[in-house]
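Here the structure is laid out as structure tokens; the discussion comes afterwards.
The complex appears here minus one protein chain, its other protein chains still in place.
Lettered A and B in written order, each chain numbered from 1.
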């Protein structure tokens, strides 16, 4: 088992940031062949998701769709004014569980891992834990 | 490894119930330093989520947003009339994976764990499993 943290500086209010390279490097740096990497986002206005990384328009369309689903002009009470970000955080989810085989992250052909900023820009971090399979 | 169940009595039709204290006590009662707690909700009209616990208005706004996203007056076919609850259950998700370090639950500063009641009031329960890290 090993664990750590990855710092992420977001630059926009709404943003999907591809962190696959960083996670892949962390996994490749472990001396394990097979296991699981768990990612956990400790923020309440951000999330983690896996989606298409080939066309940046998919990321743009996901944020466009979320903004349509959770419009800012609903009758929200939370005084900070970022209730849509809290709702989007629920929709995205705050953790990911990804398999490791042959020492590498096992994603689908088009899949990339994204940190979801819903109330940026901010200094963020996510936590990871890698668990080797018991044989 | 240890496992168990937590009973939850909900009191409203739509409700986010903070169960962080209960989960924290379960984790603190284990003789493990580092690991993972898995939570699983066995109901199809409820869910589990992590979000802000400081301002009750965030919980109110999340339920307000979900009710906007999944209005009750769509052309639903399910005869029990609780299709919005089944959809909200999908949106929230039915499990959570949270890290344990130094014998304690590792949540972000503002994060609390919520049981999401979408079709209450009812007698509910969730299941937990704590897995110590293999060293």
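Heads up, the rule we're going with is that contacts are C-beta pairs under 8 Å (C-beta built on N, C-alpha and C of every residue); 3 or more make two chains touch, one makes a residue touch a chain.
Nothing here was measured: the structure is a model prediction, and the numbers come from that model.
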Full-complex contact with the absent chain, from B:21, B:42 or B:56: B:42
Residue among A:8, A:92 or A:126 that touches the chain left out of view: A:92
Contacts of chain B with the absent chain, listed as residue ranges: 1, 3, 38, 40-44, 69-71, 74-80, 83-84, 86-87, 89-91, 93-95, 97, 127, 129, 131-132, 134
Touch list for chain A against the chain that is not drawn: 34, 36, 49-52, 55, 57-58, 60-62, 64-66, 68-69, 91-93, 96-99, 101, 106-111, 133-135
